[in-house]
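Contents: one structure, followed by commentary.
Here the complex is missing one protein chain, while the rest keep their positions.
Lettered A, B and C in written order, each chain numbered from 1.
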Amino acid sequence: MKRYRIGVLGATGTVGQQIVHRLRNHPWFSVTSLAASDRSAGKHYSEAVHWRIPERIPEEAASMIVRPLSANLDCDICLSALDASVAGEAEEEFARAGYPVISNSRNHRMDSDVPLLVPEVNPSHIALVERQRASRGFGSGFMATNPNCSTAGLVVALKPLHDAFGIEAISVVTMQALSGAGFPGVASLDVTDNLIPHIAGEEDKLETEPRKILGELRDGFVSDANIRISAHCNRVPVIDGHTESVSLKLRHRATPQDVSAALREFTGEPQRLGLPSAPAQPIEVRDEADRPQPRLDRDAGDGMSVVVGRVRACPVFDIRFTLLSHNLIRGAAGAAILNAELFAHAGYFAARDSAELVSVTAS
Amino acid sequence: MKRYRIGVLGATGTVGQQIVHRLRNHPWFSVTSLAASDRSAGKHYSEAVHWRIPERIPEEAASMIVRPLSANLDCDICLSALDASVAGEAEEEFARAGYPVISNSRNHRMDSDVPLLVPEVNPSHIALVERQRASRGFGSGFMATNPNCSTAGLVVALKPLHDAFGIEAISVVTMQALSGAGFPGVASLDVTDNLIPHIAGEEDKLETEPRKILGELRDGFVSDANIRISAHCNRVPVIDGHTESVSLKLRHRATPQDVSAALREFTGEPQRLGLPSAPAQPIEVRDEADRPQPRLDRDAGDGMSVVVGRVRACPVFDIRFTLLSHNLIRGAAGAAILNAELFAHAGYFAARDSAELVSVTAS
Amino acid sequence: MKRYRIGVLGATGTVGQQIVHRLRNHPWFSVTSLAASDRSAGKHYSEAVHWRIPERIPEEAASMIVRPLSANLDCDICLSALDASVAGEAEEEFARAGYPVISNSRNHRMDSDVPLLVPEVNPSHIALVERQRASRGFGSGFMATNPNCSTAGLVVALKPLHDAFGIEAISVVTMQALSGAGFPGVASLDVTDNLIPHIAGEEDKLETEPRKILGELRDGFVSDANIRISAHCNRVPVIDGHTESVSLKLRHRATPQDVSAALREFTGEPQRLGLPSAPAQPIEVRDEADRPQPRLDRDAGDGMSVVVGRVRACPVFDIRFTLLSHNLIRGAAGAAILNAELFAHAGYFAARDSAELVSVTAS
Partner (left out) sequence: MKRYRIGVLGATGTVGQQIVHRLRNHPWFSVTSLAASDRSAGKHYSEAVHWRIPERIPEEAASMIVRPLSANLDCDICLSALDASVAGEAEEEFARAGYPVISNSRNHRMDSDVPLLVPEVNPSHIALVERQRASRGFGSGFMATNPNCSTAGLVVALKPLHDAFGIEAISVVTMQALSGAGFPGVASLDVTDNLIPHIAGEEDKLETEPRKILGELRDGFVSDANIRISAHCNRVPVIDGHTESVSLKLRHRATPQDVSAALREFTGEPQRLGLPSAPAQPIEVRDEADRPQPRLDRDAGDGMSVVVGRVRACPVFDIRFTLLSHNLIRGAAGAAILNAELFAHAGYFAARDSAELVSVTAS
């Protein structure tokens, strides 16, 4: 496998840090560029970032000069953790300039020609990129996205159940971690001895994104899965790890044992391909009455496994369970990296050399 | 109104303390006896109790000698906050000895001849006491109960909606406070930067108790309401105040505005009778996107109001909202006191004098 | 006592809210003006403020229009909770315009002609105002300040000990509450399962302010007390209430019993004068091994009492103890109000009528 040079857009934020952190010692990727807002540009990364990960900043990143968001970075691929206020335009400009942009931002997720991709769930949606390039006039560049952090873990568990039993409706209540709000994010005064029963925009994402991800690709278009979803989203005083109480209405009868077995046995494309960030077991099923718990289980599979517990019958729907996934890893940084690995494996990336770089400045 | 002498059973626990605290300066009731397990009996209350309420122990209680659980207390009424391991037998013995026992414990809640009572919701169920006395051979004594702390607030909000629109099914996910587990209860190591997606026995209570409370009294029997309920119960790091994400399937169409209006306008028997612990407004409806929050809203109506927010349409069911109620007050101590007030007003209590006291010893 | 009209400068912040909250039903003072930064000016107070106090906004305040920081407010006295970035100039302009300014901000605390006042400790320092007026050319206006929130409680406990035994040196380590940083203040990600061993500027304040407060007034100047102070300041995940581990080196021998007695028996000018916000007991001494604790003890004396516990001999210094005081009340809002009460009682305030108002605009 050849190595690719990675540029991280929005490198100083909570997700950007996590991408930099997780790419240390990556077998295929090396971080060569860090870009961020004008406030950070020009500084050493170690000065620009409020580094919140216990392990120290990777040495090679610490001394890099943060670049502005101009589409002339020295890299083959951009991983974007940009804030939604700038991601929309910036990502499109980078793609137009020839960069593949693998994004964690929400701006282009629901665009019909942009894959909203979870490699275990809908790897075939990668093909949307062809239509995207054609319709937007892109050359080698393109955009692909990973879902919202509360959707990312859920769809992994939904996939084998939808395939086996058909999901008709979902009622999901989230208890989401603080790191999902970025930094500084939630004020400590708002969430000590407290929780907040609202996260702006989140319920809408959780009610729409799974329908696209679980949708079928036909003739270059994704037709949304016919699943009704109701989401209540809550913020709780937990650092990392989104917990979700999930009830499902199924089209075909399934016992809790059937469901547990389907979850446990599930593997997807990343496991078959042996992608570097793919967890051996995408879904861990716990039998204890009181698991999963965020502090104990969020790091399963190096943060990439989804942990499910309390699988049981539901008196109103058919099946219910508790699901946990690491919002910064499976739900953001790790998701973007896994997507990049899938594209790399599929041959979508050309290694670029500096001479080719088009000079386009993000507004 | 005449004054009644109150004995508190299980006076040293989290709920028992709260009863003692809330009865200071009560217009009808005076605490005259404090009873607890043998470990505490014989000590001054101030020594026996690990008092966790910021206000100091009421002076008259502090110096009382804690009595054992023998049914010869110097009081007219017993309020019980006994642990379920002893409440079953002890409460029945007190009732048999002639004491009205108003209990917070779960043991007799589902007995068909024991009212499971929330004065705003099912005051007519008080009549079960007659059958109880007859069938169990009680004299002036009897047992009445209040529901589980996660049920107590919920049914207040369900009542006007069931009356107006008919509730067919409920999906409820709770985020319950630490104090609901008593003291020492949840270990800090288990719930710092964490939550626990399981509370033993709780989901079963929340799925059955509302059906009895909202049931109809016919010929001395309660016929359960025909409502399917699914509950996921979670413990979160919040001191007091249970938050619930609720979705409802209704028999008759209702807009969020209809629902908000029905909640806001609701008042019940305690408000009409002006019972001392009745909140002016049993249900407060908040319009802000991010309320109710436990730390800010749990003390509404002196802890007796239920606070509802985020009333909105549900893509899967019909209506959904977030509900908060103070688990130790509306869900326990205040509930028992309000029940006692309802019985007092209805003339169910005879003031007893010491000579009458039957000497029966709880095992 | 006549009533005074109060203007609150910086009314939307954490301390400003607390002032508005505590002045509801004040016997001498009525809030008539609320002023804040340009971002808030022109809005209704209820819209401009992110109200974080469980009790609702006082009705009369909720509907007031927030005024800009111009020295033409309709009030007799200004209570200032301005941010230090604007307080310096703004307060001086209000004073020059004829307003007495009772400030919680740090800017003028160490000015030699500005009282740094704790009514129980150094009420005579009020006299600095005369020199201030003369030297700055003020008319009826003047400035007076209360100390930093970690100093405010400490000096109340130091006062009787310094009088009785002479304090030579102090080693104090604080564990300060989140609300001391204002809102949004400390990010939840920084302080969940964590503490921060640094608060910018705080140690310097705690090492200098007590020397001025405990200093002697001679010929219109305060001569600092000759006490060496070492402070370590830490931020801990507690909402309200600063806890301090204090060791004292004394000039005269004192047993822990002597110290406890001196603390317990202490009362000051506010108690003698019966000022409305004066706690009956400025210092509560607890005998339990594990008190004071912030959640249980911060509201002692309606937040105005300082609570001391664990008074014992020190193997290195002479005496040590743990001290707690409510940083937003004794340490900020309540301190400013008590100062205002002291000045009111001493006749320093003239009720102003609107015609007198000088029009000076704060930059």
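Here are a few things to note about the model shown:
By definition in this document, a contact is a pair of C-beta atoms (placed from the backbone, for glycine too) under 8 Å apart; a residue touches a chain by one contact, two chains touch by 3 or more.
It should be emphasised that the depicted structure is a prediction, and the values quoted were computed from it without experimental measurement.
Within the complete assembly, B:Val186 is the residue of B:Cys78, B:Met143, B:Val186 or B:Ile229 that touches the hidden chain. Which of C:Arg24, C:Arg52, C:Arg106 or C:His232 touches the hidden chain is settled by the complete complex: it is C:His232. Within the full complex, the residue among C:Gln18, C:Asn104, C:Ser188 or C:Thr243 touching the omitted chain is C:Thr243. Checked against the full complex, the candidates C:Ala127, C:Ala169, C:Ala261 or C:Ala346 give a single residue touching the omitted chain, namely C:Ala169.
Chain C residues in contact with the hidden partner, per the touch definition given at the top, are 169-171, 173, 175, 192-198, 200, 207, 228-230, 232, 234, 236-239, 243, 245, 247, 289-296, 309-310, 314-317, 320, 322.
Even with one chain removed from view, chain B keeps its contact list with that chain: residues 14, 52, 178-179, 183-193, 237-239. Residues of chain A that touch the chain left out of the display are 52, 54, 192-193, 295-299.
To be clear about the criterion, only the chains that are shown with their structure count from here on.
Computed from the mean C-alpha positions, the centre of chain B lies at a distance of 42 Å from the centre of chain C. Remark: chain A and chain C have CA centroids separated by 48 Å (rounded to whole angstrom). Listed for chain A are residues 192-193, 237-239, each touching two or more other chains.
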